[in-house]
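Would you mind keeping the following structure in view while I ask a few things?
Every protein chain of the complex appears in place save one, which is left out.
Order of writing sets the labels: A, B and C. Residues in every chain begin at 1.
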Amino acid sequence: MLKSVELLPEKSSDELIGLLKEMWTIRYFDEKVDEFFAKGMIHGTTHLCVGQEPTASGPCSVLRSDDKITSTHRGHGHCIAKGADINLMMAELFGRSTGYCKGKGGSMHIADVEKGNLGANGIVGGGIPLATGAALTSKMKNQEDVILSYFGDGAANEGSFHESLNLASIWDLPVVFICENNQYGMSGSVKEMVNIEDIAERASSYGIPGVVVDGNDLVEIMNETDKAVQHARQGKGPVLIEAKTYRWKGHSKSDARKYRTREEEQTWKEKDGIKRFRELLIHEEILTEDDAENIRKEAKQNVEEAVQFAEESPEPGLDTLLEDVYA
Amino acid sequence: MLKSVELLPEKSSDELIGLLKEMWTIRYFDEKVDEFFAKGMIHGTTHLCVGQEPTASGPCSVLRSDDKITSTHRGHGHCIAKGADINLMMAELFGRSTGYCKGKGGSMHIADVEKGNLGANGIVGGGIPLATGAALTSKMKNQEDVILSYFGDGAANEGSFHESLNLASIWDLPVVFICENNQYGMSGSVKEMVNIEDIAERASSYGIPGVVVDGNDLVEIMNETDKAVQHARQGKGPVLIEAKTYRWKGHSKSDARKYRTREEEQTWKEKDGIKRFRELLIHEEILTEDDAENIRKEAKQNVEEAVQFAEESPEPGLDTLLEDVYA
Amino acid sequence: MRELTYVEALRECMSQEMRENENVFLMGEDIGVYGGAFGVTRGMIEEFGSKRVRNTPISEAGITGSAIGSALTGMQPIVELQFSDFITIAMDQLANQAAKLRYMYGGKGNVPMVLRTPAGSGTGAAAQHSQSLEAWVAHVPGLKVVQPSTAYDAKGLLKAAIDDPNPVIFYEHKLLYKTSSDDVPEESYRIPLGQADVKKEGTDVTIVATSVMVHRALDAAEKLSEEGISVEVIDPRSIVPLDEETIVQSVIKTNRVVVVHEAVKRGGYGAEIASMITESEAFDFLDAPVKRLGASPVPVPYNPELEKAMTPQTDDLIQTCRETLQRT
Partner (left out) sequence: MRELTYVEALRECMSQEMRENENVFLMGEDIGVYGGAFGVTRGMIEEFGSKRVRNTPISEAGITGSAIGSALTGMQPIVELQFSDFITIAMDQLANQAAKLRYMYGGKGNVPMVLRTPAGSGTGAAAQHSQSLEAWVAHVPGLKVVQPSTAYDAKGLLKAAIDDPNPVIFYEHKLLYKTSSDDVPEESYRIPLGQADVKKEGTDVTIVATSVMVHRALDAAEKLSEEGISVEVIDPRSIVPLDEETIVQSVIKTNRVVVVHEAVKRGGYGAEIASMITESEAFDFLDAPVKRLGASPVPVPYNPELEKAMTPQTDDLIQTCRETLQRT
């Protein structure tokens, strides 16, 4: 559908517009969450993906509905991109019984097993073996489902990364490992924490393809993930994709961001992937400025409605404490 | 001293002859242990390094006495090559109070901390982080000591391998990682357990040099380890060396070796590194056939004496049970 | 009925399940042609092929995590960890993922997997290959923990573990692998988790014993019967869930109890069982304090005499029962 750039996966104009709206939804969702945390209206902690929307929406948009993802502590975007209902997400953050986890999980544990989101994870690197196992199911059951495993640059230094990629590679499992390299762990700069330029280079340790993509270029991400997903679906084994991106906000609710400069932040903000995709759609005449503005407002409005839904939802009863430990 | 091949580390003829004798000692030691296990005269289990003598003797021979090693479950050779007293080793295998560990450790836990052997390890991959930490001590204390970390091809699939190599690489620690690729874990063929040709390729994940050596060529091993040790000692950071070798015996005392063919075993036995080095020394006129034979006999005799020492040593008293848990 | 060893009983159970249920498969190090370090899976790759008997690299965390992921998506993996000491490497996946996913997700998803692994000392394998760390997993809500002491129990409990929709840690014992039961049915059967077995009835003192200690308790009971002392031996078989009722009723009957396991006494699960008894209605029936026996607080030593001295033996049980009977 796009003329000036090549887009490999087939997407209708409506679908492309949907992606723009989804990215806006992700952004407004997390900005709203930020606001509530700052006001002390939500309990616990949270990790926002503002600035990383394209790495959530792009890869998920090339998946089939039976394909699955594993997500991370910074998982709201992945969750939305995999089709979650933001009402249930917001309710979960409010700890309400209507939330995805009935108020028991919170931000770090939102899962939507039916939609194929096998869950956020509070353990850095903890989801990578789970994705590998889900891919094993797909292979053993001849399902053709592909699993997309999200993790950060920091997670690439955990043993679980290594063991999982090795396992997936020797068994040719249908899993795409996607490293959202947002330049930092919590405060540890990727430049100091690994001795190589690109984390994608690590693919060579497992004899699998490694690809670097611009995390702010939705089209590039979609193209590369699409290729990787097809590779995996065809039984050719896993692929490691590294998306260079940046988290605009602090790591979690209390972060003075001393480990980086405001200038660096500014430089990255100028690369905003939403803005870029919006301009592309306008340039391609898929969208007018007015449409774009309406879409943005709708997304914002949807988030407001999610807040309302959450606020009106009941707290879980204390009698639920002991429920759902065992199946 | 050698004429027909280039040997980088300076070694006198006596030293070269000493290495031949050491390799014989390792072989006879482990063959003796094999015999005792077969007869049920020793308790527990053991892992023999028959056929892997050059990867023990070569790397250790280029170390200074303050340099250290970490070893593995298959560690008798490393221990002898790092200067251990075989009497105390054999006594340990017999579980006697005179043994290196006072009878409390056995084959998998022989350590000789004073001589710089930081210990065998029953946990596959367990010693790699320890070596990394010892290298950190060296660096923090400006000691110039280099640490050599032995592990197997199987261990290269443990998370500890990955985390340690990453840490050592970002901190430029003076550690040489040496993978004794004897083609199998316990039964898992390296061909099935990794998706790459050489484990040394994994060095690229950490931006460090990776080198493959012929594990039956003592001179090549010495040359490559010597370069690596110098690299590390000069503060240039770690190196990963992979030595292709083969264990002649089964994995441990009860192993029917179904996972490999007798032909394959034969092929590797023909590459015997001891025989090869012996012939080199004779060819170089450093040794006559007769000298070589005498050396071999002496090594064998020394092992017999170690057995006698062990047999004559007392059992540890039951009152030692509770000793040495805490310092 | 048939005599079968503990190893054979385990293998028969897995084979029967795999024939019936295509979701069940095995993963582990050297479980293929090698047959596993203790021979439990011997012959299975020949029957079921390398897709369902998956030989893995040496990557305990990765294997365990992958099993969890596959269980979460519809398979029923049985993982063999070569020695239970290596569970230390997989604890994040077990305690933080397998045990918690369902609860964290508000009751969505479940993890029907079994992790089989041999524990215990007595083989000279020394400190890193001889531990009994079942207390760790038993402390983690969301896991179930089984410790069969006989071939008969092994077969029936393993079936229950495989059928269970939750992660089950199934502790085998190295010294039991070659022991046999003469009453193992050929057909598949299930022993419900959470059902203790009274291995021997008695009236004077109760011994609650797990795994290999069940046999030492039975030996002790036999010797004590010569002195006219009647010992009741209870094997909980699973420690999570724990059949508190059977234990409490026995203590109410005998008024005296000794709890024994091979694990280090300090912080072992015997403390939980002993405290549970004290907190129960049995307290008022106790004629002597609940007594625990467990290993000395040391890493398992290599020397066979030291190794033996570390763990409770039949004689220790005999003496402890006598002491407990002498308390007034």
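Descriptive notes on the structure:
The rule we apply is simple: contacts are C-beta pairs under 8 Å (C-beta built on N, C-alpha and C of every residue); 3 or more make two chains touch, one makes a residue touch a chain.
Computed from a predicted model, the values in this text were never measured in an experiment.
Contact with the chain that does not appear here is found for just one residue of C:54, C:100 or C:116, C:100. Summary of contacts with the chain left out: across C:50, C:203, C:275 or C:319, the touching residue is C:275. Contact with the undisplayed chain is limited, among A:77, A:103, A:129 or A:174, to A:103. Subunit A residues in contact with the hidden partner, per the touch definition given at the top, are 43-45, 92, 95-96, 101, 103-106, 108-109, 121-126, 154-155, 157-159, 185-188, 192-194, 255, 258-259, 315-316, 318, 320-322, 325. The omitted chain makes contact with subunit B at the following residues, 68, 70, 99-105, 109, 111, 113-114, 118-119, 121-123, 126, 128-138, 140-141, 159-160, 162-164, 166-167, 170-171, 323-327. Counting the whole complex, the residues of subunit C in touch with the unshown chain are 61, 85-86, 88-89, 91-92, 94-96, 99-100, 103-104, 126-128, 131, 133, 135-136, 138-142, 240, 263-264, 266-272, 274-275, 278-279, 283, 289-292, 296-299, 301.
Here is the rule we use: only the chains that are shown with their structure count from here on.
Compared with subunit B, the chain whose C-alpha mean position is the greatest distance off is A. Taking each chain's centre as the mean of its C-alpha atoms, subunit A lies 46 Å from subunit B. Multi-chain contact residues of subunit B (touching two or more other chains): 157-159, 192-194. Counting partners per residue, subunit C has 56-57, 59, 61-62 as the residues that reach two or more other chains.
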